[in-house]
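One protein chain omitted, others in place.
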Amino acid sequence: MSVDRRQFLADTTKLLLLTGAASRAWAFVEQGRPQDAPGYDVHRHWWAMFIDIEKCIGCGLCVDACKVENDVPPEAHYSRTWVERYHVPDRDPLDPLAEPQPRVDSPDGGRHGFPEIYPPGTGGKSFFVPKLCNHCAHSPCVQVCPVGATFESPDGVVLVDKDYCVGCRYCVQACPYGCRYIDPRTQTVDKCTLCYHRITRGLTTACCEVCPTGARQFGDLKNPRDPIHDLLRAHKVQVLKPQMATGSKVYYAGLDAAVR
Amino acid sequence: MHTLPAVEGFMYPNEMELQWSVLIVLYPFLTGLVAGAFILASLQRVFKVQAVAPTYRLSLLTALAFLLVAPLPLQLHLGHPERSFEMFLTPHRSSAMAMFGFVYLWYLLAVLVIEIWLEYRPYLVGRARATTGATRLFYRALTLGSENLSPRSLEIDDRVGRFVTVIGIPSAFLLHGYVGFIFGSVKANPWWSTPLMPIVFLFSAIVSGIAAVLLIYLFYTWAKRIPLDMPCLDTMAKYLYYAFLVDFALELLDLVHRVYEADESFHTLDFMVKTRLYGSQLVGQIFLGTLVPLGMLALTQLVALSERARKGLYAGAAALTLVGIFLMRWNVVIGGQLFSKSFLGYTTYKMEFATREGLLPAILVMLLPLAVLWALVRLLPPMAATPPETEAR
Partner (left out) sequence: MRELLRDAEHLIRLGLLFAAGLLVFLVVRAQLVPAGFGELGHFRAGAIGANQEREPRFAGRAACAECHGEPAESLAAGGHAAISCESCHGALAAHAAEPAEIPGFAATARALCVQCHAMNRARPAGHPQVEPVSHAEGAACTDCHDAHAPGL
């Protein structure tokens, strides 16, 4: 038995005694994939998401997968993620000063796709914009929570402590992106957790798992070998409402000025 | 199952339902009355405006009655009221709301209760001496077992009382300015996010407090057949008028600033005010609730009128003022949730009736402080003859 292996087993045993997370990790060890296992260290990750608007086809699989994976109430007004369709009409050459007003829709949060309502000849441009919690590094929602029931985890994920939330809804008011709702079953606030139960097991988020075009990419900014660095390098990216200075970690490529 | 509100344009999905209901409208309204009534009381105590002395005790009791009820709408609104004590366990220092519990307790215990206790101590001692049995026990407990009414002790009380009032004024400012800050500091919401919000809240609080005490004083003297002190009423109306002018000027400043800057939210908010808030803001708050009472008060300041006419105008103006200030709270709280943060659409607020956050509990919450005040007035009569020892004061 090599020193490394013996050391590894000793470490693993220690972790097993110490944390519940490590007991889950044991499954990986048994499967012969110990490299994926040694516990989950919140201090070694900094999760982010990359969304390529040019790739989104508005199929809504991500919205549906999120509802299923996270047991989100079925109604659209309880949405952890949703897809918006923007339609920006053409500029009127006779009135170039008039800024074209975008039209936006999101039927059932985009969960079942988008029926075509802008047939050829309508003019203008249309595109889809997937939305989710931006997992801000300077979250307004965390700032206003009076009791510390919502917080930025050390790995950059904004989470909710459902057993501690008083249900005052101040965070819902403070979120500039409309990403929070009150779960009618628990009367506490709920939001995207970036599929925390998945990513801490080495899986990707449900929305990224099912996205057929790779429009959604999930990555670890603390891991220098994570492909997200290449994506951020290869594209000009923007965050939603940059004037809010929330430190958003959902980066959009191909974001139009009309999007809010 | 309830139906979703009518949406015009586009809202983010989670925005369709309003989060803060009519109960959250009542909360700043009630705390505003507290702060205003207290500041009216301190006019006499600190600023030596002797004309309003007859309302000193009534103002304090009014402030206490409304303060005791102020947390109730919040508790009714919380998803988990049984967890609200967490704000005292682990208050988040970066949260404006977390400080509410502390500001509230400070104001209640360190200011109002002490000031009222010192003011009523001679009365409490007198009752403890004059009664027997359970009543005596009750009043004796309120005296904390000390029946010392020596001139020296009363002088100490007077000094401490004045000190508490001096602390009380900034505390009252804090209590309500901070309520304004809860809204004014939400950068995501352009309807709320303005540094003027705390100061507008503060002045509207003073206005509403004076108006409320004026009405309560009119009612109290009428109900008790006590002669009304007209110079007192005139003085209150004068202060109401000036405070209201400052309040209105501040609100106009906010308006002018918004129109002139015309930032990205302007068209959305402008449209909202002219449509969904037309009745409650333009007609209700600004015309009926501000311009009309200001006009009535201005009339009493400019023209010599009979006592009867003045009384009528004061009562009318004060009642309209309260309606106006209530609508101001309404337009802030509800108005701030009617438009989408995408600036692309609007929703509607449909008030329910007999639900936890409906109209019925709102009405009860609004009436409760009056019941509390009635009980307080019976317990601590504001116009009771002071015992001979305190005549000198």
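All chains are identified by letter, namely A and B, in their written order; residue positions are counted from 1 within each chain.
To be clear about the criterion, contacts are C-beta pairs under 8 Å (C-beta built on N, C-alpha and C of every residue); 3 or more make two chains touch, one makes a residue touch a chain.
The shown structure was predicted, so the numbers you read here are calculated from the model rather than taken from an experiment.
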{"item": "Hidden partner chain, residues of chain B it touches", "value": "85, 88-90, 92-93, 109, 114, 117, 121, 143-146, 148, 150, 152-153, 156-157, 160"}
{"item": "Contact set of chain A toward the excluded chain (per top definition)", "value": "20-21, 40, 42, 54-61, 65, 68-71, 85-87, 112-114, 116, 118-120, 122, 126-128, 148-154, 159-164, 193, 195-198, 200-201, 203-204, 206, 209-214"}
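Please note the rule applied: only the chains that are shown with their structure count from here on.
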{"item": "Footprint of chain A on chain B - complex, ascending", "value": "4, 9-17, 19-20, 74, 77-81, 83-84, 86-87, 89-92, 94-98, 100, 182, 185-189, 336-337, 340-345"}
{"item": "Chain A to chain B touching residues, read off their complex", "value": "76-79, 82, 84, 102-106, 109, 131, 140, 143-149, 164-170, 172-182, 186-188, 244, 260"}
